[in-house]
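With one protein chain removed, the remaining protein chains of the complex are shown where they sit.
Note that the chains are named A, B and C in the order they appear, and that numbering of residues resets to 1 at the start of each chain.
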Amino acid sequence: MEKYTPSEMMIIAAARALAGVKTVFVGIGLPNAACNLARRTVAPDLALIYESGVYGARPERLPFSIGDPALVTGALSIFPMPDVFALYLQGGWVEVAFLGAAQIDRFGNLNTTVIGDYHHPKVRLPGSGGACDIATHARRVFIVTRLQRRRFVERLDFVTSPGHLDGGNRRQELGIPGGGPALVVTDRAIFTFDDETREMTLSSLHPGVTLEEVRAEIGWEIKVASDLEVTEPPTEEELRILREELDPQGIYR
Amino acid sequence: MEKYTPSEMMIIAAARALAGVKTVFVGIGLPNAACNLARRTVAPDLALIYESGVYGARPERLPFSIGDPALVTGALSIFPMPDVFALYLQGGWVEVAFLGAAQIDRFGNLNTTVIGDYHHPKVRLPGSGGACDIATHARRVFIVTRLQRRRFVERLDFVTSPGHLDGGNRRQELGIPGGGPALVVTDRAIFTFDDETREMTLSSLHPGVTLEEVRAEIGWEIKVASDLEVTEPPTEEELRILREELDPQGIYR
Amino acid sequence: MKLMSMREAIAAYVHDGDTVAIEGFTACIPFAAGHEIIRQGRRDLTLVRLTPDLLFDQMIAAGCARKLIFSFLGNPGVGSLHAIRRAVEKGVPHPLELEEYSHAGTVARYLAGAYRLPFYPLHSYVGTDYPKINPNIRFVDSPFGNGRVAVVPPLNPDVGIIHAQRADVNGNTQLWGLVGVQKEVAFASKHVIVVVEEIVDEEVIRADPNRTMIPGFVVDAVVHEPYGAHPSYVQGYYDRDNQFYLEWEEISRDEARLQAWLDEWVYGVRDRAEYVEKMGPETWERLKPGTAPSGQVDYGRYV
Partner (left out) sequence: MKLMSMREAIAAYVHDGDTVAIEGFTACIPFAAGHEIIRQGRRDLTLVRLTPDLLFDQMIAAGCARKLIFSFLGNPGVGSLHAIRRAVEKGVPHPLELEEYSHAGTVARYLAGAYRLPFYPLHSYVGTDYPKINPNIRFVDSPFGNGRVAVVPPLNPDVGIIHAQRADVNGNTQLWGLVGVQKEVAFASKHVIVVVEEIVDEEVIRADPNRTMIPGFVVDAVVHEPYGAHPSYVQGYYDRDNQFYLEWEEISRDEARLQAWLDEWVYGVRDRAEYVEKMGPETWERLKPGTAPSGQVDYGRYV
């Protein structure tokens, strides 16, 4: 089989992290592919919940957006927006949620609102959507994003979605219900969060990636795990499922 | 046509008060009969809403309770309990609601909870159900009950459902949204509430009933309207609809 | 796969001292589940229900409960719940602690529980005696300067029990007709038992996903129990047994007669299947409705 791409490694690493998980809150794109891969491998009971109000989708085509009609037809349940946020998410039923971000800081706080000053933005980004709510409530948040210096910044221009705030137990002290960021999966490396300081910590380099390459893309001095690992490369089976069953058009290559 | 009964007079008087009303919140029994009579006479657009979550019922039999399956089949809409209270009632969509009571005072406050002390009741009554919520929110409350001295009391044993509290603008000052009691229809007389003091005022005696008979059944000195009227007796048509179409079994005679 | 017998489900999820919410507004009242709780001799339960109905009258007469959280205490369309009244008015068979709200308040407690909020706001209770007898009814000023509202705290039952028309073996549950607070109770409860008239293939559920009110992931046990809601009704499956509701008025007035009824119809049968058989086919024939099909809608196939 052809060698895997960094995107494929990212999807596969995210999928592995879902081992045993039962409910995941997910958008379209790479995380969706990761969830579907996990269902076929490490998490056969995984139920996907979409922000649009869909549980247990079984689309007959690759969905274009989280509101795609193909996600509705044949789903197990469709529910209104107030239920998505109050009942499913705030109710504490989501074990893992995937989020991306334009900016992320060392404590996993996320910005998807503006680049520059809020009132005079250089770039107006989409804003929260459900991200702030998801980051508040999911028991664990997995962040999937490319490792790029403009994303991994010392200071966010706007805090859209709460991570571990300024670290330690601050999040819990303020009564934020969910557990916060647990994992950052990128195209070059995997990061976890220190149990005490809650600071992002490099835990695994994808095969062939050097520590220096990773450091160069992060706007602060990244902590490195004492037992820094090299990510297990994709297995034949993982790649086969991803390429043949989930992404025959090669969109995520 | 046979002479009408006090119950029929009560139903017919309540029906007439619904002239032009579009949404009414109603239970089973006399008020239900009044609403259905109003739909065929003075309020053709009247939509009935039941606490069980039914709008626009079209039962094929006389419903036994507000949860009768015959109210569901063929209705315009069925909605969950949170919607009944938050969306329909608290949302302010109910123009008129009917309530009954074990005890009523001069300001239309109602007791359906206990006779005697709350913690050591002589008689434990059903409690509020939706009555407290209905009394809080309906734009106008119509009370339908037999005129009996044990009901029309100087002081309630328990205030289950707010009327005009201790009178005047007290209800509005405390921010209770609905307009409160507007009418008390009994088997012997009709009462309204004074625009300023909000005290219950005898406004109409049913044909053949004397002022003394009414006074004898009320536990305080009832105010009497300066233009005290005699209730228009049932028309042939009202009686015909009630007896032939709505109550062929004579349950409400 | 969460399918189990009623005996297994009650044994696994209902324990002495638990707070147990059993919902279904007039329709779909889980009588079979309540009877199994009686048979298994549960004690000191805190029972929660908007409308206690005959079922709680029976459970309280059987001595299962220490406390009742409710909002309407009546035999709907008939009269009183005499066993509960005896407990409250006379302490017979033993006293019963009451915690009461209006319906909107009980619903709000479930909502706060299901939504994991510290309180849920509603406009009721101003000018009433409720705040005097229930310390769980308090008031909050709006920080926007636009008023004051009542609030109640969350209720998260140890177990919630509901009855529905159908579910798949994973607990994805569809119900129609009166839907009450079934969904909210299922989400608020730590464990959930769903009792259904029919177990259907997952494909039946998937054909009409807007009809699924309770997703399988909140459900712990699915119990297949035809006629499990009798003498209440299940829309489209059987009618309310109004005759029995009328009879209960007489049975429940008399403590001895009520106990005899429990002996015969609850302790005296092994399970709901035996109850159904003992009731006899003429009962089910009498309660069988005609047909009133919903019509179909098209979700569209998008490939």
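We take it that a contact is a pair of C-beta atoms (placed from the backbone, for glycine too) under 8 Å apart; a residue touches a chain by one contact, two chains touch by 3 or more.
Note that this is a predicted model, so its numbers are computed, not measured.
Interchain touches from the omitted chain, evaluated on the whole complex, reach A, B, C. One of A:6, A:67, A:100 or A:233 touches the chain omitted from the figure, and that residue is A:67. Only one of A:6, A:129, A:179 or A:219 touches the absent chain when the whole complex is considered: A:129. Those residues of subunit B that touch the chain absent from the view are 22-23, 47, 54-56, 58-61, 68-70, 72-79, 86-87, 90-93, 177.
In the full complex, the hidden chain is touched by subunit C at residues 116-123, 136, 138-140, 142-144, 146-149, 151, 153-154, 165, 174, 176-177, 179, 204, 207-208, 210-211, 235-237, 239, 289-303. Touch with the hidden chain on the side of subunit A covers residues 28, 51-54, 64-69, 72-74, 78-82, 84-86, 89-90, 109, 113, 118-119, 121-133, 136-137, 158-162, 165, 170-171, 174-177.
In the analysis below, only the chains that are shown with their structure count from here on.
Of all chains, the one whose Cα centroid sits at the greatest distance from that of subunit A is B. Subunit B and subunit C have centres, each the mean of its CA atoms, that are 29 Å apart. Per-chain CA centroids place subunit A at a distance of 39 Å from subunit C.
Within subunit A, no positions touching two or more other chains are listed.
Looking at subunit C, residues 183 sit in touch with two or more other chains.
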